[in-house]
Every structure is written in structure tokens, then in C-alpha cells.
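Excluded from the complex is one protein chain; the other protein chains are retained at their positions.
Up next is subunit A:
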């Protein structure tokens, strides 16, 4: 069969909160087994050493920590719904998200793809506890239970459209799910498949069953193939892996943990008892898997056994394996089972083994099997060509084949053959790009749905980056690619990992800094590029950027090559050499053009595409190239000619900036034929140009009136009548070059407005030389078209400031200035900062252009850290007096347990709320339906996106509103639906209908206060919770006495 790659992993097992910890636990040969947590059930209550009827013979097992924690806000699941969900659903949902991230995929990019979800599960204890409490069955309890929902919920929340199903074949469930996923990938039913396994023990039922069936180990521990093996210990866990066809993973340059070469599933059929293991069926399933994988049994280096540690089970498994391996007594196959570390995780057992094998092949070492040192000699492993993994087995270089068995109690057996990832996939080649790349610094980005989540995840990343040496480029690039898609966008820049770690920690600790480095764009960005003109040049401008950024270097070289035939000397070399000649207009103009073009192209290559362009005077040439009105070569020729011709003009001209409105100068200019109005940069910012003597006269007159004037350091009187001698010769060249209509709006400083279908051709460029630079008008027109970002395309910030002064808005409002080059020292870091700022503002950069080719390799970042603030759990199962399972008088409705109970912030949330009973009533209804606490719902919350409402909840909300408000008659859903964008919108709508609230106190939903924490007053909830707890304790004490 075609090989299938395991590209992403996430898991939680006893004693191991994540994949790294799981591997660590295995390598340390540690034990995740301990006492039954009080949260599950009272172990003593159900314990009897001799395993009496209705009792278990152990008080221990492998339990995961924090099974009640669920980040419902992340998935926009209401607390009420979360509380009704089987924790197995919640755990899988979080684990699925993390596994996709581990695969180097931003989970949202899988939305609407035919990605499959296959879940193996055999425990349904939440349903046993809740669906038998008929009085409390709600719509949420319905969707909160059932095997199907474990898979379907993942598909729903990640918007995956491939097959989605749950499998129950008892203990082989999750390996059978893997088999189905592999087949779905092979038949191209899906291109990605998520395979999960989950098991959470909520009741002692299975422990009692194992005891009664004589299968339960008294110490709660599986001891696979050990002389001490005496039965099963139960274990919990959740694991999700992401599978792809190997060829697709290789084509995408994904990191591959290991490869699945073949899987097989069969059944015992009518064997020696329904639940008895069957060696013949087991050896058949092994043979089928080997055949499908096209491997000889002798090729298999190690096998992760089912290995429950029951005498009969171990014996059958060894015999079945021995059938295939007995002939290799000289090189026996290594054997182990993870059950010795974490117990038998039942529905999750297959995925626990799969992850162990994948990690072993990935790390090239197979952990020792716990309890292997005291091998069960009766199994005669050696005679069967087997040896127990008493110590870790370091795998040799090159391909390694491994096996994995999982057998179901009802006789459904599964086996998988895996292999180490092919060499290039273990360390994929850098992603290819046509143009050179790299900007000389990294941009680290991370997104989260809220500030707290941002802070939490920044710390996770900082800790991981600090834990061991991590290359910065691949790390940052992974953040760019994987940690994308949430509303709050954090971005910072760094040039080494230690610096990044410090920046992340600082940002997490300092709210002001975090706010500065985070953006939450609400609208699509509209970028304006502003190209600077003469006066902004200086020797070595952008030289540092040229040295640090291959991307910028490429485009400056390109501009230089285009200019060279016309300038005769390399403008780039002149710049890098720090030649003062850059101030001579012959070089100034091509140099500014080269820098403008290179910087503009660098930014577009980085994904910052301008929606509007503006060039101040000579800056317009680079703008025209970016607008595709001029080809690079043509523009280069024009600029070179323009500079050279102007240089030939006699000196003696100058320019004078005056703080006077253009109109007030008209009379004076008219009197002086050698003076022109060179630029109108703003209402009272004007530049005159022309003969020096004439300028002197005007300057003196104006200064006498007490107005500020300033002589500009220029060699010639640009944009003045003195330029006339060059016009004819320039026109000849301009006619040859031509020019078209810009494809991106250009706000022309010749016209003082956006060009409207006008070509930037010969006549335009000839007029450009003598025309007044109408920067003020052009910039005002640009501002009126609503840019979100003003990007200064030049060697120092000039135009951004001028535009913002025109805008006259307060700092921090209006379009954001972005400065890729801040001054002579600016290099890759400043360019990276500019890109970071654009990203915060909603731009989606082409991240691959940011990094050098060798940095474009996958790097696994720690996956998303979910909030553990919110806890959802049910009351413990208790033994009812007599033989009845659940007491009739104690509803076991699941509860939302708020961890922190801040005082209500309602007054802050609701403008004028003190006397707004309609708003209060609506907010209360929303809280009630969603199960939110007071502080969690405000008028700005969106019902679908923020509060996780669905159609069932809308119906319920409608009913509640009708109950609570008068004057609205009967609401129709059709009326309501268009007005549900936010809670505030709904309130406004109801007011429009003439809603009024009757006396609030009379509503008193007391029946709900008892069950759910959903009324306004937090103190009240606190009290109720306490009362509930006391009642429960009383009940427990009572039952202890009766037991």
C-alpha cells in the first residue's frame, strides 16, 4: 500500500500533560498510575480486596490531570453547553487543535477541506450519568453525549468536511480508527485525516467489571509480559494524530514523525468465548498487516504489543507473534508495551501505542518496557524470536520497521506496520522560492482570541525557545504560518533567539508593551506607499539594509542594472561607498529612484501590496513603475536623463520654503518671471524656486512680515522656469519611453488628485519637470480615500509626517505611519518592524520572503496552550442505598464551576445601564441561555462568534425574551435573525419594537439558579455552589454509612 505519514501529534496521558512529557515519561521508565482521584469516585467506597460483588479489587489506576478544564471561550462554546459535554469531547477537541498545529498547519486553513476525523472510543460513562437523569435532559445534554459527537464536534469546530465518525471495537478502537483513516486517505476520500482516541473514567463500572471477570490487577497496574503480571489496570488518555499520504507530506516539505506502511483488521469470529483472546486470529491479522506493508516478519525491529499484562492475554500474544518470528532466534524482535507506564487506556490504547511507536521512530530510540526486568519466563520469549525491551533500544541509522498491535475484547484485532520517516522527510529541504529572500531579521507572530490567551501563549513559546537551542528563523516562520487566524495579532522582531525570548516574556509581563505589539484589525487594510523626493537622500542611504537583506539587495541590484546603461556608473556602488556625489542631482535622482523602487518592490514581495501610490516630485517615477505605468527600464532611462539634463543647467538657482499660503504669494510670483511656485505641501507650506537674486528679494519681503522662511540645500531651482532649457531634450527621450495608465491608483503631485484613466506618458513627465508639486492636494485626496497605513518608501521619514500634519488628527488616530527605513543605521530590523506593524494592522505577509532559504524548514512549536480557568464536571457517581444505581432525589446535572468569580462588571459594560431594564432583561436572557456568568456577557458580544449561539439557543432565547419583556408581542425568528449580530443590536431592535420590562424581581428564575451558575449576582452563585457542595457531602457521608 502507499505509505501514510504521521505529521502531527498531540496527547495527554497519566503523568504526561503533553507529547513531550509523554515521551519523557516513557524514556524515564516512569509510572503514571496512582490513586483514583476523589473527583472521579470514592475509591474506598467501591473497594474490596477480595473483589466482592459490586466492588473493585484496586483503588488505583492511570488518571489524567485536569479532565474538567475546558477552554470553552476558545471554541465559542457556551458554558452551559460545555457543562453538558462529555469531557471526552472537550479533551478531543483541544487535542485535535493542538495536533493540527503540531503538523505545522494553522487549523483554520483546514476549514472547508475534506479532512476526515476518525475517533476510537469505548467509554460512554458521561452518558450513563446524565442521560438517565431524565428531568435534566436538555438539547445540550443530547449533543454533549454519544460517540458520534466526539468526532463530529471536531469536524464542526474546525469546519472539516471529510468523513467524520467514531469507532467502538473496545480496546482496539483507536487503532481500528487509524485503519479506517488510512484507507480513507488511500482511496482519496480525504487529504488529511485526524485520528483520535480518548478514554476518561468517570465511574468505577469497568473496574468492577474487570475485577468480577478476574482481569483486574490488585495494584491497578498492567505489567506486560512480566512474571508479576496479574491483570489490567485502567488508564485514561487522549491522543490525536494527523495523517497524510506520504507523497503529499513530502511535496509540502512537512516534518514526518513516522510512516504507516500497512494496517489490517480482523475478528476472532466464533472463538473460544466472546471475550477470550484468540491467537489464530491475532497471527492472521499480523500476517495481513505484514503482507499489506510488504515486509517480511524478520524486517520488524520492534513491536509495541497490546500487552495488557493478563496471563492469558500475554501468552496468546506471544504465541501469535512467535508464529511469525520464531525463526529469528538469533536476532529476536524487541517487544514492549506502554500499558506498563500508563495502564490500559481502553479506547485510547491504540493511539497511545501509535504515538509511542511514532515517537520512537522519530527519536530513533525505543523506550524500555516497564516491568520488563522481571520477565515472565513461562512465556519463553526467546523461543518465539522475541526479547523484552529491558532497556531503551537505540535504533541504527537508516530505515527501521516497527509493529503495533491492539486487540479488542470482543475479538476485533488490529495491527499496524510502521517505518521511520524517509531521510529527507525527517529533515525536509528548505521550501523553494524563485526570488532571493530574507530581510535580515525575523518577525515573530502569534495570534489569540483574547489578550489573556495571547499572554499565556507567549509564555509557552518563550519557555520552549529558552529550553534548548532553537534556530530563530525557522521558529519565527513557524509562528507566522501556524499561529495565525485569531483576532488579536501579536508581532515582534528579533535577530536572535535569546532576544526573542526576552521580548516575549517582557510582552507577557507588561500590558502596555503587549498592547503596543498587538493589533486587532477590524477592516481590510488599505496601504498607501509614499515615495520621497529630492532632499531625503544621503550618502550610504539604505546601505545597511542592502548588506543585511538579500531581498532588498536583489531589487536594488535590479534597479542599478536598469540604470547602469544610462548613468554609466553604478548608483548602487556610489551609495554603498558613501559618496557625497549623491547630493548632485545627476546622482540624487537615479539614487532616489533606485531606493524607492527597491524598497517598494521589497515590500510588495513581502506581501504588502499598496492600494494607493503617491510620489513627491521625482518620487513619482518609482511609483509609476509599481503602478505598472512605466517599465523599470523605461523609468530608469527617464530618471537618469532627467537628472543628467538638470545637472547640466547652470547653477545659480535655489529654493525657498515659506510658511505662507500659496494664494498669498501669487502677486509676488507674478512680479518675478524667474520664480516659480515649486511645491504646495500644505495650506501654509509652500516652496518657491528660481533665480537666487529674485528669491533673495521675495525672501526678504516675506521675512520682513515676520514669516519664517528657509533656504533649501539644492543645487538647482527645480520646478521653476529655470528648468525650461531641458524640456525639449527630455521630451524626445520621454516620447521614446512612453508610459501607460497606472493599474494602481496614483495620487499625482502634478495634478493634485488621483489620476483618472490618464496615462503617465511623455507629456505627463515633461509637464512634471516644471509643474508645481501639488503634494498637499494629492495627499488630501489620498487621505479622503481612506488609507489604513501610510508607508514611507524612502531613506528617511519625511512624507508620513507631512501627510499627518495635513490630516490634523490626534496622534494614534487616522492611518498608521509605517517606516521601513528610519535613518542611516536602519537595516533588516527596521524593515522587519515595518512588516510587523503592517501585520498587526491586518496585512497578510508572504512570510517565505522574510526568511533566507536555509531558514525555510519546518520547526515544531509547542501547540496552543488552552485556558484551564473554566472547569466543568458532574457530581461524583455514588452508590445508592440498595442496588439502585442513581438516587432519584439527587439530580446529577452537570455544573459549570467558575474558578474565579470577579465582581460583576455590568455597569462598565453597559452605557447607562443603571436604569435600563430592557437591556438587563436581554442580557440576563442571553446569559441564561448560554450559561454565562454576569461579567462574561456585554452588549458588544456577538451572539454567534463570541457567545457560541446556535439555532436551538436562538429559539430558547426568543422564548425567554417573550417571557421577560412586554410590548413585543410574539417575536418571529425571521424578524429576530437579522438583528442578532450582537447583544447590543438585539437590545436596540427590541427597544424599537417597544419592549418594556415588567418588575424584574417578579421574574425570579429560581429553579435555574440551583442548577446553573447563570444569574447576575456572583455572590449568590458562590453561596449556591457552596450549598450544593454541602448537600453533596452530606449525601456522601450518608452513603458511606449505608455502604
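By definition in this document, contacts are C-beta pairs under 8 Å (C-beta built on N, C-alpha and C of every residue); 3 or more make two chains touch, one makes a residue touch a chain; residues count from 1.
Everything that follows uses one rule, which is that contacts and distances are computed from a predicted model.
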Of the candidate names "Sulfate ABC transporter ATPase", "(2Fe-2S)-binding protein", "3-oxoacyl-ACP synthase III family protein" or "Thiosulfate oxidation carrier complex protein SoxZ", which one corresponds to the UniProt protein name of the undepicted chain?
"3-oxoacyl-ACP synthase III family protein"
Who touches the missing chain here, A:27, A:137 or A:759?
A:27
Which of A:274, A:423 or A:502 touches the chain that is not shown?
A:423
Of A:377, A:394 or A:524, which residue touches the hidden chain?
A:394
Identified contact with the non-displayed chain, of A:363, A:554 or A:609
A:363
For a quick check of understanding: of A:253, A:332 or A:471, which residue touches the chain that isn't displayed?
A:471
In the whole complex, what residues of subunit A lie against the chain that is missing from view?
27, 362-365, 392, 394, 397, 423, 426-427, 468-469, 471, 854
